[in-house]
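Just one protein chain is left out here, and the rest sit where they should.
Let's turn to chain A:
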Amino acid sequence: MDLEAARTAKESLDLAFHMSNILDTGLDRHTLSVLIALCDQGVNPEVLVGLVKELPKELPALP
């Protein structure tokens, strides 16, 4: 049963990674998995988008 779950999860992640590649989002596999986990926890995707956009930009502002 656990094996099944693990396999399903891996396949889903693979598919999602393929899709994100097609869409050219620039997200790597690990980041994507974290994002997916956060989505599943119920966080708003809009928020996550904001995070993804803002955080890299934040850095140049900081000393």
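Following the convention adopted for this analysis, a contact is a pair of C-beta atoms (placed from the backbone, for glycine too) under 8 Å apart; a residue touches a chain by one contact, two chains touch by 3 or more; residues count from 1.
Please note the rule applied: contacts and distances are computed from a predicted model.
Peer 1: As a check of understanding, state which of "pyridoxal kinase", "2-methoxy-6-polyprenyl-1,4-benzoquinol methylase, mitochondrial", "DNA replication complex GINS protein PSF2" or "Gamma-tubulin complex component" is the UniProt name of the chain not shown.
Peer 2: "Gamma-tubulin complex component"
Peer 1: Could you pull out which residues of chain A are in touch with the chain that's been left out?
Peer 2: The missing chain touches chain A at positions 1, 4-9, 11-12, 15-16, 18-20, 22-28, 30-31, 34-56, 58-59, 62.
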